[in-house]
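Every protein chain but one is kept in place in this view of the complex.
Going in written order, the chains are labelled A and B, and every chain counts its residues from 1.
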Amino acid sequence: MQLDVSNFVPASDEEKQSLVTMRDSIGFWKDGLHRLRKNNVAMISLVVIVIVMVLAFIVPSFYPYDYKEQIRGNENLAPMGYSVKEQASIDSGDFVFPHFLGTDNLGRDLSVRIMMGSKISLLVGIIASAIIMMIGSIYGAVAGYFGGRADQIMMRIVDMIYTVPDLLIIILLIATLKYPLKDLANTNPAFAWINTVGVGLICIFIVFALLYWVGMARQIRSQILSLKEQEYVTAARALGASHARIIRKHLLKNCIGLIIVTTTLQIPSAIFTESFLSFIGLGVSAPMPSLGSLAATALGGITSYPHRLLAPSIMISLIILSFNLFGDGLRDAFDPKLKN
Amino acid sequence: MDKLVEAIHLKQYFNVGGSPLHPLQVKACDDVSFYIGKGETLGLVGESGCGKTTTGRSLLRLYEPTAGTIMYDGVDITHVSMKPYRRKMQIVFQDPYASLNPRMTVSDIVGEPLDIHKLSSSKKDRQDKIIAMLERVGLNSEHANRYPHEFSGGQRQRIGIARALAVDPEFIVCDEPISALDVSIQAQVINMFEKLQDEMGLTYLFIAHDLSVVKHISDRIGVMYLGKLVELADNMELTFHNLHPYTRSLISAIPVPDPRINRSRHRIILQGDVPSPLHPPSGCNFRTRCPYVTAICSEEEPEFKEVGPNHFCACHNLDMVPKA
Partner (left out) sequence: MSERLLEIKNERLSFFTPAGEVKALNDVSFSMDQGDVLGIVGESGSGKSVTAYSIMGLTAHPGRLIGGEINFNGHRIDLLQEKDLRKIRGNEVSIIFQDPMTSLNPVYTIGDQITEVLLLHTHCSKKQAKDKAIELLSLVGINEPERRVRQYPHELSGGMRQRVMIAIALACEPKLLIADEPTTALDVTIQAQILELMMELKKKLGMSIIMITHDLGIVSTICEKIAVMYAGKIVEYGTIDDIFYSPSHEYTKGLLNSIPKLTEVGHEKLIPIEGSPVDMLKPPLGCPFAPRCKSCMKICLDQMPEYTYLSDVHYSACWLLQKKEFDKLQEDTQIG
């Protein structure tokens, strides 16, 4: 190899610096999202969820039929069937929007009712999970952070709540609150929405807020218990941070992954509970459809009109399955223990 | 010299189980007294379990002392609210990986003390202060929006130091700040500590297990063993004219990077292991390994007293220990 004098000239600082570059910044979210994108099952579930959301929230506004619209003469149409009157319109050249799933015994289009039912189920699931998340994470964080006597008492309360039979409480609440709430709705116009939503649903929300947050509280508490031993928490104390600040900025911030995953997995569970309650008649009140109540009314005609039971059942399964799979995918993507 | 920080008969005991009638206690810090003068660096050395980290953290009231008094600038702060003092007394931790919140950016980490103590007047002011602090420790503004995991150990330690400096403190407890760093980075960080002390007039309590480093950076050194201070003297005095048998063997056990010295050195190899802190020996707790042990050592605890100009030691048999 030929050497000459120029090789041995000292290198400048800039030339040395050019060899030292910092790698691209990869935040926690980017890294996790990258892993999520690679998970095919989770991505397909996400697509399904988006489609269901569009069907539930957006399509009914543009749909030609309304969920409570009872059209005389359209009773009990088969899927893609037309009534005598509608057939006549088609023959004379007008376009009649098809009934994809037929109609029910009161002439209401079933497809739009299923979509409304999904909307109700999803709303209940999401709102209930949000309530659970807020109550559960704060309760669990406070119990885990303070520890000692306070933690003992708070956790014994949680244990007691676990033993309460939720179904019984819902039935009792409905029984006791039904008439007072109805009176309130009828006398005070500000509370008129009670009638549309239905006493049953209100009681479901109350019960979720009272009882169902305990699972989340336990999980958050155990995560906080291990996090609070981390040295950066001691560092924050040494800086003079207040308890509230430490819980908010240091502890809960590091639990976000857990919170998101647990909440996502809570949604299908809440939807299932609501469907079940509506199925046994304790949920939404007519004419508001819920996937559960649609299934319940379809039971009677199961032999003649099986599609009326199949459609809501498949929809419930699809929603629950896709949320569960997506929640699993989230957990795999954001769980720090899996990081190597 | 003005005393800035003083510990007077400081005791820190931890309950680790046992029954309510006979609780099992670890006497991590057992009746320790010393002071640190303004602008001084006091080094605290000892092996694992000696209580040096506990002592440092107790001074900052990160643990509530079991007994004893802590004085800061002449004021008894043992039982007061620490909020105003958190600005004046800070700490740098050993583990650069665990002491920074992985979900916060560097800017948030260094800015947190500014937010807690409301030290910035506007967003821009806060940002300026943060950048100034980063530059002071050898980082720059482009590091501000990154996360801790993107930095090396040495850089993370600098971020921790910037955080401690953000409030313009007077006193910093340096809890083994360089043990977790590579050798070639340690010198950078040691030099930085010294430079900051000169520039900002800081007082340090420098805790480490490596006596070579402590001797280099400290003015005076204290040696701890199983919760007790056994010797306290100027750094040169302690290194070359030490009196306590434990200090003697500690120094002799340290391998020096100089083959000729190693070949000619007489090394005192202590027998046996460090006793369990749950059941320390009666009397002097070094007696189980001491080459000069006598009967009195198991009956009476030696008093920590002045045995030379500014030189303290706790030993019954100093006359038996040959001159260093």
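One rule holds in what follows: contacts are C-beta pairs under 8 Å (C-beta built on N, C-alpha and C of every residue); 3 or more make two chains touch, one makes a residue touch a chain.
Just so it is clear, the model here is predicted, and its values are computed rather than measured.
Only one of B:Ile251, B:Cys284, B:Cys297 or B:Cys313 touches the absent chain when the whole complex is considered: B:Ile251.
Of the candidate positions B:Leu62, B:Leu119, B:Ala132 or B:Val274, contact with the hidden chain is made by B:Val274.
When you scan B:Val16, B:Ala67 or B:Ile261 for touch with the missing chain, the hit is B:Ile261.
The chain that is not drawn here is touched, among residues B:Ser58, B:Gln155, B:Thr203 or B:Asn285, by B:Gln155. Interface note for the absent chain: among B:Ile8, B:Ile185 or B:Leu318, the touching residue is B:Ile185. Against the chain not shown here, subunit B presents residues 47-48, 152, 154-155, 182-188, 190-191, 209, 211-213, 215-217, 236, 239-240, 249-259, 261-262, 267, 269-271, 273-274.
Where subunit A meets the chain that is not shown, the touching residues are 1, 3, 6-11, 15-17, 19-21, 23.
In this text, only the chains that are shown with their structure count from here on.
Look at where the CA atoms of subunit A average out and do the same for subunit B: the two points lie 51 Å apart. Within the complex, the subunit A residues that touch subunit B are 22-23, 25-28, 230-232, 234-242, 245, 249-250, 253-254, 256.
The touching residues of subunit B, counted against subunit A in their complex, run 60, 62, 82-83, 86-87, 90-91, 93, 95, 98-104, 112-113, 116-117, 145-147, 150, 160, 163, 167.
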